[in-house]
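In this view, the complex is presented without one of its protein chains, the others remaining in place.
Chain IDs A, B and C follow the sequence of writing; residue 1 opens each chain.
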Amino acid sequence: MHYINKLAYYLVIILIILSINFFLPRAMPGDPLAYVLGENPDMPIRMTEEEREMKLAEYGLDKPLPEQYVDYMIKLSKGDLGHSIYYKNPVMDEILIRLKWTLLLTGTATVIYMPLGIFLGAESAWARGKKKDTLSLITILTVSSFPSFVLGTLFVIFFAFKLGLFPLGCANTIGATYANPLEEALDILHHLILPVATLIIAHIGGTYLLMRNSMLSVIGADYILSARAKGLSERYILNRHAIRNALLPIVTMAALTIGFMTVGTIFVEKVFAYPGIGLLLYDSVLRRDYPLIQGIFLFISIFVVLANFIADMAYVWLDPRVSDE
Amino acid sequence: MTGVKVNNVLGSLGLGILAILITVAIFAPQIAPYDPHDTYKWMERPSSEHLLGTNDVGNDILSEVIYGTRVSLFIAFTVSITAIIIGTALGLIAGYSSGVLGFLIMRIVDIFLTIPRMVLIIVLAAFLTQSIWNLIVIFIIFGWMMTARIVRSEVLTLRSQYYVDSAKMLGGSDRYIIWRHILPNVVPLVVVQFIMEASHVIIAEAGISFLGLGDPVARSWGTIFNYAFEYPNIILSDAWMWWMLPPGLCIAATVLGLTFVGYALEERLNPKLKTVVGMEA
Amino acid sequence: MLEVTELTKYFSSGLIRKQYQRAVDGVSFTIKNGETLGLVGESGCGKTTVGRLILRLTKPTDGTVLFDGIDLFALNRRELLAIRPRIQMIFQDPDSSLNPRMKIGTSIAEPLKLHGTIPEVKRKQRIKELIETVGLNPEHINRYPYQLSGGQNQRVVLARILALNPDLIIADEPTSSLDVSVQAQILNLMRDLQKEFNHTYLFISHDLDVVRIMADRIAVMYLGRLIEIGETRDIYDHAKHPYTQALLSAAAVDGKTEQNVLEGETSSPLDTPTGCRFNTRCPYREEICAIKEPELVEVGRDHYVACHIA
Partner (left out) sequence: MILKISKLKTHFSTPDGLVRAVDTIDLSIRERETVGLIGETGCGKTVLGLTITRLLQSSTTVKGTIIYKETNLLKISETEMRRIRGDEIAMILQNPTTSLNPVMRVGEQIAEVIRLHQGLNKKDAAEKAIKMLGSVRIPSPSQRANEYPHEFSGGMKQRVMIAMGLACNPSLIIADEPTKGLDVTIKSQIIKLLKEVTKEKAMLLITHDLSVARALCDRIALMYAGELVECAPAGEIFDAPRHPYTRGFLGSLPRNGLVPIPGMSPSLINLPQGCRFHPRCANAKAICKRKHPGMTEIEDGHFVRCFDA
């Protein structure tokens, strides 16, 4: 029952996202045609009525809205997100080319910062009031008040430019030929370290604080006292009793953190000229390549919604109280 | 005990930082040595005339950053105050009425919180003309949801308190109960939420401006940072030190100040530092 | 004074597959002027809901409540506001009955302000009188609820109620969160106030010892139904319903006499048994008990029981 409800809920959200995407160019001030053709809406290129009519017909913009909406949905279902103005290629293709880099970047960062944040938060709370806790709290609060792009820029300046430890940017050495796959992997890794570190440091604060708070309320819970009364060791209590309970709010908030992380990637990719979807979005924004901007919006949103759905399912699995309802 | 002390230190530190920044923002014309739009020799190194040098078009960077404080804080506080008021009002309605309207509000909140709002903000900003007012409106539209959710759940708790039943029984109207019994108990929570939202907006605005979507006339810290970042080979010279670092540090300091104050407030409202486990109250 | 007829409340939950919780199911009783009726039952039996329904703090599903001949469920909002001061309720938890951000004096002033019966200049004097009536000091007026003990807060609640001069007071477990020595103080105070102001009480409690002292008549509830009602003495000495008997026996723990311990647990109000709701736990169950729901029948003077075998 729970699953079906949730599934329906997420389908509705996806439908809403698709609709937002549909109405964006049509509801915004300016000429919708300009958004497809890529002119600056403030200074429309002069066009004869006839040309205009033709263009409108070409993009189906002359039809009534509901019909346009149906067309849009049909196109989407075929994976057609329109054509990029700048690249003259299907939007979908452009996104897919860049996708692997973003996945690599976000994936690596998530795999590290989530467990690390949870671990540090739990340890901090378990030692609450002690030096260790205060120190890590203040450090993490301070570090995470830097926006990712400021942090990333500083990293580039110090670790790449001044110390020369890492490349200045990009995902791999441009124009390099590799002797074997291992060499290629190492090169990619070398390029990956700074952006991933930036993402981790910029985003660990949220998870850390949440886990610490959640853990603090768990520590005061009666069942922890009850576990102590059984003679269990502190480590065992932390691992077996406390963490799982403390994780519940983390999973609920995973939705937000995943969203933040995805957005953070955009800034980090710009700083490091990392050729992922984020950089693509940035470039498209500069070029006012609206079909591409919309395509990326759609892509990221649906990705985040899916991640949410998974987090929700994980919650059901973690908390037996929910599945009964 | 130490927890309380740390809180006070962090709280005062945060308040101090914010006080300085707010003073700078208010008295920007008096403090700034030059008009940020006046042009002098471009790309000057710091000197007694231009403490932080000049930028690529010859604006005095220090003055630019001082005026940038105004822009950044103005956006942050305007957005968070408005968003908090909207969020609190809708949260109160959703929590207190619990009818169809409340249900609808909460569904909208859920949906908005699931969609990555920053991406949508970037896309909207790309469609609209670059101005701080457009940014403010967009941030408000996407800024009230968390408050609404938190306020609603608090109202639900408060509503089940016997003193609300008592007020009803003593003859209080719904309006009386909301104003007299519910709202005052929600306020502390809302204040914390206001601070959190302000720091979100500071970061978000800086990010949007870093992508080149900020107002080119009223330049915020993010915009200044972005112009510096876009300047060719900035890191090869030393210019990053006086051109990039100051706005970057200002953003971080503001967020830090807000975080410290918010953290100290939250801990005070919600003391989890129980002295003795299992002690009877 | 109060005439409750076929009072019913079903709580529904679930959007698609509706579930009904039969919290109160066709409860009828009357309370005479100046009398105390004890309403007894275990948690989840619906006794608190009965109190809230009479005050219309919870919306009833069905039934009528006549208060001094006025049909409470037929009143519109304004009429309801006008009659509410005459019926007041004391809630279980005194600490949460007072707004933590309001001084004691402000809390007591609330009803005076809302109804404007007393001019502002005399209000202070009245608050002082009320505070003293319930055995507190005037110095408590400027304190906050968290600075007072549970017992003192319950006195404040009483003072606030007295400000309205009500006729009927519904007391919902007023002492269940208090220690016995304080409980005795509050119960005595309530009895004194009743004598002085001629209050009528609906006294809701799970504690049979307390009800025995406080009530003139007793009504016993089980899973939303009234199963026995009668004079206090009759109930204690000649309980007819097996559940009432079990309750009395359970309350009389002294370590010496062997108790008749009732097996099993109360069913969920979401899934009440067919027939007599007590039949799943009843030691004297017969065939009919699982089929037909028993009605209240008179078994003695003013003594009614809903049981097939009693």
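Keep this in mind: contacts are C-beta pairs under 8 Å (C-beta built on N, C-alpha and C of every residue); 3 or more make two chains touch, one makes a residue touch a chain.
For clarity, every value in this text was computed on a predicted model and none was experimentally measured.
Considering the full assembly, C:149 is the residue among C:19, C:33, C:125 or C:149 that touches the omitted chain. The chain that is not drawn here is touched, among residues A:83, A:212 or A:241, by A:241. Of the options A:70, A:165 or A:225, the residue whose C-beta touches the omitted chain is A:225.
Mapped onto subunit A, the footprint of the missing chain covers residues 221-223, 225-233, 240-241, 244-245, 248, 318-321, 324. For subunit C, the residues touching the absent chain in the complete assembly are 42-43, 149, 151-152, 179-185, 187-188, 206-210, 212-213, 246-247, 249-251, 253-255, 259, 261-263, 265-266.
The definition used in the following text is that only the chains that are shown with their structure count from here on.
Put simply, the chain nearest the middle, going by average C-alpha positions, is B.
Subunit A and subunit C have centres, each the mean of its CA atoms, that are 55 Å apart. We define each chain's centre as the mean of its Cα atoms; on that basis subunit B and subunit C are separated by 49 Å. Centre-to-centre spacing of subunit A and subunit B amounts to 21 Å, using the average Cα coordinate of each chain.
Across the complex, subunit B is touched by residues 52, 55, 57, 81, 84-85, 87-89, 91-93, 96-101, 110-111, 114-115, 157, 160, 164 of subunit C. Across the complex, subunit C is touched by residues 161-163, 165-173, 176, 180-181, 184-185 of subunit B. Contact residues on subunit A toward subunit B in their complex (touch as defined above): 9-10, 12-13, 16-17, 20, 24-25, 28-30, 35, 42, 128-130, 134, 137-138, 141-142, 145-147, 149-150, 153-154, 156-157, 161, 213, 216-217, 220, 222, 225, 255-256, 259-260, 262-263, 266-267, 270-271, 281-282, 284-286, 288, 290, 293-294, 296-297, 300-301, 304-305, 308.
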